[in-house]
Structures are given as C-alpha cells and as structure tokens.
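Heads up, one of the protein chains got dropped from this complex, but the rest are sitting where they should.
Coming up: subunit A.
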Amino acid sequence: MPKAKTEMRIIFLSILIVFAVFLLFPLGTLFVRSFETNQGLGISNYLSILSHKDLIEAFGNSIKVSSITAVITTILAFALAYAVNCTRIYRPIKTVIKTGILIPMLLPTITYGFAIMYSFGNQGLLTKIFGQSLFDIYGLNGLLIGYVIYTLPAAFLLINNSFKYIDKKFIIVSKLMGDGSLRSFMNTIVRPLWATLGGAFVLSFILSFTDFGIPASVGGTYAVVATQLYQVMLGSIPDFNQGAVIAILMLLPAVFGVLLLNYLEKLNFHYDKFSAIELMQHKGRDISFGIISSAIIVAMLSVFAIMFIAPFLASYPYDITFTFKHVMDIFQSSDLVNVYKNSVIVAALTAVLGTLVAYGSAILNARTPLRGKSTIDSISMITNTVPGMVLGLSYLLLFNGSSLKGTFIIIILCNIVHFFTTPYLMAKNSLSKMNPSWETTGELLGDSWLKTIYRVILPNSASTVIEMISYYFINSMVTVSGIIFLVTAQTSLVATEIKQLQHFAKFNEIFVLSLLIFFTNLLIKILCDYFQKRQSINHS
C-alpha cells in the first residue's frame, strides 16, 4: 500500500464535504424539524401524528402489505433461484429466468401500477383473456402484485448469489447417508440459506415499505405511509413539520431492517473452497421446478405485456386498430420530448459524477492507508438505510431557500447519494482484490499516485466502472420516490411526469413514456454488458 499523500487527503476531504452537506446536514435538519413546534422544540408533532387515526391506519396498512409481500417474494425468489442452481432443467430456460427477472428493474415502479390496471382492471388484457375480473385491484391486491414484482428481482439476486456459495456435494453426501428428501432438502439447502432467506424477507419488506410509485398508481383508497407523506407535504395544506415526523417514522423501520440485514449477513454460511459437481438426476424435481419457475416469469412478464400493446392501438380496449399515432404525438409534443431529454441528461450526469464519487471513495478505502478512511463505510451504511423519499424530503427542508432549489444539480446530487452504496461496494470489492503492490511498482517506475491510478488501476477495473455507470444510470432513470419532492415544472423528469399524466388519465402517454425509459435503459444495459464482455475477453 502506498504512503498517505496530499492528493489522497484532498480527495478524501472533498468526499467527506459532499456527504456532510448532502447527507448529514439534511438528515440533521429533518430530525430537528420533526421536533419543531410553535412553542419551540418538543414532541408535540409526534403526539399529534400518533393521535391521527388515518396515519396510524396507514402505518398498519404499510406493515401488513409489506409483510405479506415479503413472504410471497421470498418464496417465489427462492423457487426461482432453486430452479436455476439446483435442477437440471434445460439451460436456455435458466438463461430466460435469469434475464427475464431483471426486466422490472428497467422500469419505474409507478409504471407497474398502470400495467396492473390495464391487465387486471375491468377492461384489462388479462381480465379479457380469463373472461372475468379476477379480483379487485385497487388497494391491497394491486399493491401486493406491484410490490412482489418490484421486490422479486432484488430478492432473487440475493438468494441466487448465496446459492453459488453452497457446496452441492453435501446434497450427495446427505443422500448417501440415507436422508429422505425433506431432511436432505432442509439440511443441505434451507439451513445454509436460512440467513439469506431472512435477508430477502427484510429487503423485500423495506423496499415495499418505502416505495412510492406503486401506491401512487394502484393504491386507491388504501392508505400507506408513502402516500400519506406525499399528501402531507404536497397536498392542499403542506405541513413540513408533520412531514418530517412521518419521514422519521418511515426511516425507523428501514434502520431496523438494515441492522437486521447486517446481523443476518454474519450468520451466513461460508463453505471452504469447493469445486463444482454434477447434480443428481431427478426428473420429478426438474419438471416441477421447470413449470413453477416458468409460470412465475410468465406471470410477471404478462403484467407488462399490455404496456407494449396498448400504446400502439387506437383506443384500447374499445378500438383495437393498430396505429403509431400515440407514439408520434409524444414525439411531436415538445413538452414530453423535453422531459425525456431532462431524464437522460440527469441520468447521464448522475452516472458519470456518481461513479466518480463512488470510485474515488472506494480507492481511498481499499487502496490507501489514510486515517479515518473507514468513515466511508459508515457513510455507505447510512445511504443504504435512508429511503429515497426521506432523503428527498430532507433536501427539500434544508435547501428550500437556497439557489439549489429547483435545479437539476440538486436532483443529481440526491441520486448520487441515494444510490451510492451499491456502486461503492462494487468498486471496493474489485479494487481490494487487485495486486496491492501496483501503486508501489508504479511509483518506483516514476509515476505519481494519480498517474498509476489512471494508467494501471483504472484500466484494470474498467469492467467494474462500466457496471457502476450502468447501475447509476438505470436507477436514476426509474426513481420516483427519491426525487418526487425535488422536481419542479422546469426540471420535470419522465418518471415524475407519469405521476402528473395520471391526473389527466393520459394512459397512452404514460405507456409510451414508460417504453421510452425501458428502451433507453435496455440500450444502456446492452451497451454496458457488451463493453464489459469485451473488457473481460481482453484480459483473459
């Protein structure tokens, strides 16, 4: 490891200042504001919220619907991961599962709600196919479907990753020792995965609890915390102090959840080094899981099918002649084109600047001897905990009077901080695996520290950098909750514009804009995957 240098200290200080101003101060302000009353500081805001029947009910609803979501998602995600890792189903099916499951991540959650309406509503596509309305979608049912679709990809990725660290030889050992199917399954799959399954549950719970897009679209009269917070802040009589209290109360379960996640992480099984082994033949297992996993994917994707159909029909469901009219209308509306441009600019700047911040932070922590560098880990814990709505609201409180208000800069900064954890951990992980002597070698060969970073470290982590850029870009394209309090008429983005269009029931526009986000993200994802693959070929 190189010695501490001035340039390292300067970068470290700049990063600390960014997070002080755009994470700690806003959260501090939020905290203070929640205690602020006409008679000075006190807990009367909290007391008034707790006596507010609607809000208490919304909390109960949020906890209930998030818990049910978490149970369903964990079971489904486990079934998918099991099918991918522990069966001998036809390989292309596994590829379809692994790719298909990621599709919802390319769309804003608010779109899910409209897709659900157009699928399960009275005139919905799936309702027509089944010939009858399956259930009432506004409220609990719609929320559940939306939340499950939203949380399934994240939960699947988590469980799928843990499956890779399970030594499948134990399944064979267990069989050879005479275990029955159930005992073998419990001991070799469920037990080693127990902590991960708990993690998937907690993760799904937090994501559902803090999401705004789904209840905003399909929630109906079923009040949840996120919609309550929105109403208090942007309703007819905004109450900032009450909003601060609700935000703090939304933050608490998230804090608890992240602590729980970290605790569960420690319980994770880690087998020693092991090698891959062929799975046992088992027709029944393969056929049943082949059917189950395909059904999950098909069901999930069928909800989105309408989004690709409706905008190309004259007036779904009444006039189903094919037309490009709606698409053309969007491109002729300078407002909507501008909104799309805004979104791309914000996402691109977030991707570039965010990657710079996250990569710089990771280098300082993984490859320098700076004192106090582990503060960055604490920062990444906090950014992982704070829900987007809470962060956005705290920005609104702190920067309301400043010139940052209503700018793209504040939106970009909010995104950078909100999504910091994952790209930071990607970079840290990849940088700490690299040869620790490179900086010393570079220095002995005449490089300055920054020059070695540029000539050696960066080219060797290019693949990770691309992944970070892609993560930041896609997430800032789809986020609603993080920025809903920060956008103005001048800085409107596609995901938030959809919320506005809802009021005018312009569903074709909503779907066309959603498709724009989808294909933009798909393009970025494909490009990034292509460059990543090229990198890894170059290096092998």
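Rule of thumb we're sticking to: a contact is a pair of C-beta atoms (placed from the backbone, for glycine too) under 8 Å apart; a residue touches a chain by one contact, two chains touch by 3 or more; residues count from 1.
One rule holds in what follows: contacts and distances are computed from a predicted model.
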Field: Chain excluded from display, named as in UniProt, from "Iron(III) transport system ATP-binding protein", "LVIVD repeat-containing protein", "XdhC- CoxI domain-containing protein" or "L-lactate dehydrogenase complex protein LldG"
entry: "Iron(III) transport system ATP-binding protein"
Task: From the listed residues A:Thr37, A:Asn400 or A:Thr441, report the one that touches the chain absent from this view.
output: A:Thr441
Task: Name, in rising order, the residues on subunit A that touch the hidden chain in the full complex.
output: 3, 435, 437-438, 440-447, 451, 455-456, 459-460, 462, 538-540
